[in-house]
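This report refers to the structure that appears directly beneath it.
Note that this complex is displayed minus one protein chain, with the remaining chains in position.
For reference, chains read A, B and C in written order, and residue numbers begin at 1 within each chain.
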Amino acid sequence: MGRLSIGTGLVDWLSEIVMIKVGIVGGTGYTGIELLRILARHPQSELIAITSRKEAGTPVAEVFPSLRGVVAIAYSDPVKSDLAKCDVVFFATPNTVAMGEAKALLEAGVRVVDLSADFRIKNVTEWEKWYKVKHAAPELLAQAVYGLPEVNRAKIKGARLVANPGCYPTAVELGLLPLAEAGAVDLDHLIADAKSGVSGAGKKAEEHLLFSEASDNFKTYSVSGHRHWPEIRQELDAAAGRSVGLTFVPHLAPMIRGIHATLYARITANIGFQKLYEDRYRNEPFVDVLPGGSEPDTRSVRATNTCRIAIHRPSGGDMLVVLTVIDNLVKGASGQAVQNMNIMFGLEETMGLSHLAIVP
Amino acid sequence: MGRLSIGTGLVDWLSEIVMIKVGIVGGTGYTGIELLRILARHPQSELIAITSRKEAGTPVAEVFPSLRGVVAIAYSDPVKSDLAKCDVVFFATPNTVAMGEAKALLEAGVRVVDLSADFRIKNVTEWEKWYKVKHAAPELLAQAVYGLPEVNRAKIKGARLVANPGCYPTAVELGLLPLAEAGAVDLDHLIADAKSGVSGAGKKAEEHLLFSEASDNFKTYSVSGHRHWPEIRQELDAAAGRSVGLTFVPHLAPMIRGIHATLYARITANIGFQKLYEDRYRNEPFVDVLPGGSEPDTRSVRATNTCRIAIHRPSGGDMLVVLTVIDNLVKGASGQAVQNMNIMFGLEETMGLSHLAIVP
Amino acid sequence: MGRLSIGTGLVDWLSEIVMIKVGIVGGTGYTGIELLRILARHPQSELIAITSRKEAGTPVAEVFPSLRGVVAIAYSDPVKSDLAKCDVVFFATPNTVAMGEAKALLEAGVRVVDLSADFRIKNVTEWEKWYKVKHAAPELLAQAVYGLPEVNRAKIKGARLVANPGCYPTAVELGLLPLAEAGAVDLDHLIADAKSGVSGAGKKAEEHLLFSEASDNFKTYSVSGHRHWPEIRQELDAAAGRSVGLTFVPHLAPMIRGIHATLYARITANIGFQKLYEDRYRNEPFVDVLPGGSEPDTRSVRATNTCRIAIHRPSGGDMLVVLTVIDNLVKGASGQAVQNMNIMFGLEETMGLSHLAIVP
Partner (left out) sequence: MGRLSIGTGLVDWLSEIVMIKVGIVGGTGYTGIELLRILARHPQSELIAITSRKEAGTPVAEVFPSLRGVVAIAYSDPVKSDLAKCDVVFFATPNTVAMGEAKALLEAGVRVVDLSADFRIKNVTEWEKWYKVKHAAPELLAQAVYGLPEVNRAKIKGARLVANPGCYPTAVELGLLPLAEAGAVDLDHLIADAKSGVSGAGKKAEEHLLFSEASDNFKTYSVSGHRHWPEIRQELDAAAGRSVGLTFVPHLAPMIRGIHATLYARITANIGFQKLYEDRYRNEPFVDVLPGGSEPDTRSVRATNTCRIAIHRPSGGDMLVVLTVIDNLVKGASGQAVQNMNIMFGLEETMGLSHLAIVP
């Protein structure tokens, strides 16, 4: 048997280890349990508090038996919790909760990563139009950093408040950003035909999400307008430096996890699209541009923080087809949130995120 | 209790009932069993012979226990079968079988409905390019009628040889035909993002079709070029009276049955698209144009011969989005084949096809 | 083409056709839509009224688009409905509704088939213990006939009030009745290990029934005691003429429809079990005893009213293993309800129930 040589660098590093004190607000849903799964094995974070009005007092491992013997703490009541003692608090809550509670935490010196949509859209009017309530903390929008590391890594480093991107936006933006930045396609008629697993809708007891409704079935929803549309447009506009046109059609696919986005753009200039994407994402630890001709499946990223991308030009015509796959609960939510935390706290960006896909 | 009044018309009609003698070649696959399910309850057809090299001598109900007590005959050897005594023979075979055997049957006076791709494409060179073998009966192509009743009803009436459309082509053509006929959209850049259940690939023991591979998973296949693409283009070209441009991306969805096509067309003239579709299909028994704003799911047509269509114009922009759903094994294969048989033999077109969707 | 000869008998029969006026209470759930699917094609029934508090005024086909063009009426308010004009009313309601409303209908001369559990258990005390409410109409229990035609056909014929059996009870009773009647096994230690598709729980928006919870998952529920246990025991006791011992463990399987019961009984006398079952069910139109060595799958009965049964004696030991499969929504609910209606009204017992299984 060989022997692993240990440099003194490692020993030095070990003595420097800091443990980040983490809090989670609303940890009973799917982004909550996924945060718990990731953080429970993250070498430099420690869960201090997790709140839930409904489950206050109940041990986390009772709600999620998969965490028996791993997560020892119980849910605490939001009002009595130790969140202010945390270094960072994740909001794994429905929309409109974080905007009411973030301010106090920020003022107490706690950094915040919001997995909901409260701080994603810069334009308050636009946000209020789509989310149909008055925004409770518009003054925080300016400092909120949109947490897509592949675009905003430097800003995330110094951020106090990170707006974690939506699942569809992550899949669509990573697929279209190189085009928005480079031009070379008709930016007025981009199309994103996106398919999501059912967990994307959260752990809500609604009829259309029942097994007997969603299984062996396929359909669109919100064709007339989905809340992720303005978010995607905001980011593509920023990347393009102009207003882009985007048709976004979400579909509900009969699977638990995964988003597959099929993106269409009419080519207006002949550039090397494969190389464009490879160059754009060469140094990204969580974006994998596949070789030409590849067709990624969602399970190749299941339970991982990776986005895989493939570029096609069918029959050599003038339509570019870009395929992207992510796990909606990881790169599309909780994994990306931890990636953001790593960046915010100067840790290795991939720390605690080296899971491999569950295949089959 | 009320009493159903029976006019003498019915009595007259009853004395006129004719039974069509039916044969099936290759009835062990999914289009085969679906033909059997439909024909076994068709009031004016009688299964005379069903052939299978592999299962010759085995009772059909042994291979398909769901037919116990319903289908009494056994598979017969193709060479010794009674196919020539039939009024009509369905080929539910892999591609390249029917083109070798149809001629003899036609010469014996038997009509043929081919569910495979052998007679769908009029241009032999094009066919041979996509199917990668020499066509065995190019002389039959001229008389073969493409069996989409919504386009070719009159020709099907007199046809001796019907080429039953593919599953994707049925879903995409019914969705795009009104546009191809009317113009009003950019016909050079049509997009068909199509999702199919796994049964569309047939009952082939291939790795990627295994439950453990296809379940909880989603992906494209054949983005670079699918055999249904030239078939769809041929029909759209004919409808438009010009060559159209089409990007066609098929996806494998983790469900047994169903095709969902999401079709994109850039609007070039402001016409009433909802009315266009309603007018086009007003008298079609198997095409249901939904009210504006509808989003059909595949299970609303599961196990039925119906195609449902919905028209959208997201955010009032210049992109038309057309949604179509069919059951790939019924309207996309065996149901449409029986519909064609009904037309060919002067029966009520809907006879034996009144199944309602299995929900849930 | 041959010609179907029509005897004068048929003509006579046609002039005798009566149409049964049918009402449905609570037709928005899964047994409701399944009743609608079956009755819409039943040649001698006519849907007069269907009630729903929540959906009053909404056309049925809006709630269930699969019925577009087939079912024309709208849901009506229960209090204003025409139920009293019906020949028969089906209760497709949650438990405890029928017991409150059946009496008035019965007194108006309407016959009632209750698909819920209200009238299944003869012993009121036992019923109240399991259903945890006071029974609202104990005086009706005596006249209620347990609607398992394979046992009570004669009584059903004259019944005014039929208690349609539960789904598990149907699958388990049909599998164990021949043993309960014949003895020859240890009746004190029967075991029913039953697996149900998710639709068995109804269309209730509950967390554990969500796609993301129930899919790719498997578990028991109610091991400590399920409400179908006393129902099954009541019927087995009656068949055996003594009290039997039964362990009943229900499981939730990740499929929409289907119940598979695996039944275990220790053999105490060597009789021909295969023959016992074949003899018992020889004349039953909806019970299919498979040849020795068979292993039925649930999809062989999907969307049909058939129960298939297979008998095993593994390794020739002293343990008898009986396998039964049904569709929980058809033979386990709405199909059996229509079968009961047919019997009650002197129609052909199989009328409107000749559906073949959807395979694949």
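What to note about this one:
Just so we're on the same page, contacts are C-beta pairs under 8 Å (C-beta built on N, C-alpha and C of every residue); 3 or more make two chains touch, one makes a residue touch a chain.
What you see is a predicted model; the values in this text were computed from it and never measured.
Check A:52, A:76 or A:199 against the missing chain and you find that the one touching it is A:199. The chain omitted from view is touched by exactly one of C:135, C:257, C:331 or C:355, namely C:257.
The hidden chain makes contact, of the residues C:224, C:270 or C:283, with C:224. One chain is missing from the display, and on chain A it is touched by residues 1-4, 6, 10-11, 14-15, 17-21, 30, 33, 37, 40-41, 44, 46, 64-70, 87, 199, 203, 215-216, 256-257, 288, 290, 294, 296, 299-304, 308, 345, 354, 356-360. Against the chain not shown here, chain C presents residues 189, 191, 193, 195, 197, 212-213, 215-221, 223-225, 229, 245, 247-249, 251, 253-258, 260, 262, 264, 266, 293, 295-299, 302, 312, 314-315, 317-319, 321, 323, 325, 360.
Within the entire complex, the positions of chain B that touch the omitted partner chain are 30, 197-199, 203, 205-207, 209-216, 254-256.
The criterion applied here is as follows: only the chains that are shown with their structure count from here on.
Ranking every chain by how far its Cα centroid lies from the centroid of chain B, the top place goes to A. We define each chain's centre as the mean of its Cα atoms; on that basis chain B and chain C are separated by 35 Å.
As a whole-number value, the distance joining the C-alpha centres of chain A and chain C reads 46 Å. In chain A, the residues touching two or more other chains are 197, 212-213, 215-216, 254-256.
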